[in-house]
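Read through the structure below, which is laid out as structure tokens, and then see the notes.
Yeah, one chain of the complex is gone here, protein chain that is, but the others are all in their spots.
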Amino acid sequence: MATTTHKHPPYIMIWIYLAVLTALELGLAFEFARNWTFGLKLTLLMILAIWKALLVALYFMHLKFEKWNLRLVALFPLPLTLILLAAGMSEHIW
Amino acid sequence: MSHAMAVGQGGPMDPPFPAERGVDVYNKKLGMWVFLASEVMFFAALIGSYIILRFGAPGPWALPGVVLNIKITAFNTFLLICSSVSMVKAYAAVSDGDVGKMKFWLLMTILGGACFVGIQVFEYIHLVERGFVPAGVREGSELAEMVAKGELPGATMGLYGSTFFTMTGFHGFHVTCGVISMLFLYLTKALPGKYTQQDHAGIEVVGLYWHFVDLVWIILFTIVYLI
Partner (left out) sequence: MTTVAASPHTGHAHHDDRSFVTKYIFSTDHKIIGIQFLFLSLFFLLVGGILAMQIRWQLGFPGKPMPGGGILPQTMAPGGVILPEYYLQLVTMHGTFMVFFAIMLLLVGVYANFIIPLKLGAHDMAFPRINMASFWSAFISGILMLSSMFVADGAPRAGWTMYVPLSARHDYSGVGFGQELWSISIIFFGLSSVLGSLNYITTVINNRAPGMTWFRMPLSVWALFITAVLGLLAVPVLAGAAIMLLFEQVLGTHFFDPSAGGQVLLWQHLFWFFGHPEVYILILPAMGLVSELIANGSRKPIFGYHSMVFAIVGIAFLSWIVWGHHMFVSGMNPTLGSSFMVTTLLIAVPTAIKVFNWLSTMWRGNLRFHTPMLHAIGFVTMFTIGGLSGIFMAATPVDMFIHDTYFIVAHIHYVLFGGSLFAIFGSIVFWFPKMFGRMMNEGLGKLHFWLTFIFFNTTFFPMHMIGMAGHMRRLYDPTIYEFLRPVQPLNVFISVNAFLLFAAQIIFFVNFWWSMFKGEKASQNPWEDNGLEWTLPNPAPHGNWETPPTVYRGPYEFSAPGVTEDYLPQNRKLPTDREPALSPAGH
């Protein structure tokens, strides 16, 4: 299919979404989570960061509306990244 | 040869025709996605090294906000996100046929990107003045005193400096390349009116690169500045 002629996704809404998530991250890092454990903060911050990244990838980069094979090109490096990380970190888990 | 055909009927933004069915997007777009896959691996090496080094670090890491300036960087993050929005609005404008709006939003994106780089340079200068360098903490500096007083963990400051400057430096390098490319396209293609509803491949492709750069920053901001 050629470049799309469908209605555009609501970019301004996504922008507001991103701003809110960023504010949440900042709050989590410095304001309302002072007594939470490092592990919990880390997990929540990573979830927020990945959520924001997905919004950019799926809507701004249009991946939500592309064919599965183009999405495969985009996603292919991710398992490799995880493998590298897993191996490198496994040196320190014992 | 110009083809005054609408998108979807054999124009420049359609898959090469006649040809076997590929991924149903034109070459430049596929090429950019393939390139971005390699960039993911590049940043994976740098960011992955940071994670591995920090995970295996011999002592605690500096607390967020002590060395780095969160207020300015948070603003910078917001700025980059805004420039990503303006980029996608430029693309939406030209694919709906509004070339004037596309030029405006593209210019906003370039300005946003340039400001991001400028603010980062300013941040770097400030950090170096305080004594934060790629090798860690410079002797005799303000940060060195904080290490001596125990306010900063001396054992990991070397790693902190090395990883911080490498990751953000290469991200900044990628942003700069993006700004220069967009400026080049703006001056040579957008302003002279060479982008149309039927052929705006350059906008879409440079847009993909720009969003990627924003995406990497979203990850970097969180794991470098906030953790």
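Labels A and B are assigned to the chains in the order they are written; within every chain, residues are numbered from 1.
To be clear about the criterion, contacts are C-beta pairs under 8 Å (C-beta built on N, C-alpha and C of every residue); 3 or more make two chains touch, one makes a residue touch a chain.
Keep in mind that what you see is a predicted model, and the values were worked out from it rather than measured.
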Report, in label order, the displayed chains that the undisplayed chain touches. A, B
Full-complex touch with the removed chain, picking from B:Thr109, B:Thr156 or B:Gln197, is B:Thr156
Contacting the left-out chain in the complete assembly, out of B:Met41, B:Ile70, B:Leu107 or B:Leu183: B:Met41
Per the touch rule stated above, chain B touches the missing chain via residues 1, 3, 8-12, 14-23, 26-28, 30-31, 34-35, 37-39, 41-46, 49, 52-53, 56-59, 134-136, 155-156, 158-159, 161-163, 165-166, 170
Take the complete complex as the reference. Which residues in chain A touch the chain that isn't displayed? 1-2, 76-77, 80, 83-84, 87-88, 90-91, 93-94
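Heads up, the rule we're going with is that only the chains that are shown with their structure count from here on.
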The distance between the C-alpha centres of chain A and chain B, rounded to whole Å, is 15
Can you tell me which positions in chain A touch chain B when the two form their complex? 1-5, 8, 11-12, 14-15, 18-19, 22, 25-26, 28-30, 41-42, 45-46, 48-50, 52-53, 56-57, 59-61, 66-67, 69-70, 73-74, 76-78, 80-81, 84-85, 88-89, 91-92
Chain A contact footprint on chain B (complex, rising order): 7-9, 11, 13-15, 23-25, 30, 33-34, 36-38, 40-41, 44-45, 48-49, 51-52, 55-56, 64-65, 70, 74, 77-78, 81-82, 84-85, 87-89, 92, 95-96, 204, 207-208, 211-212, 214-215, 218-219, 221-223, 226-227
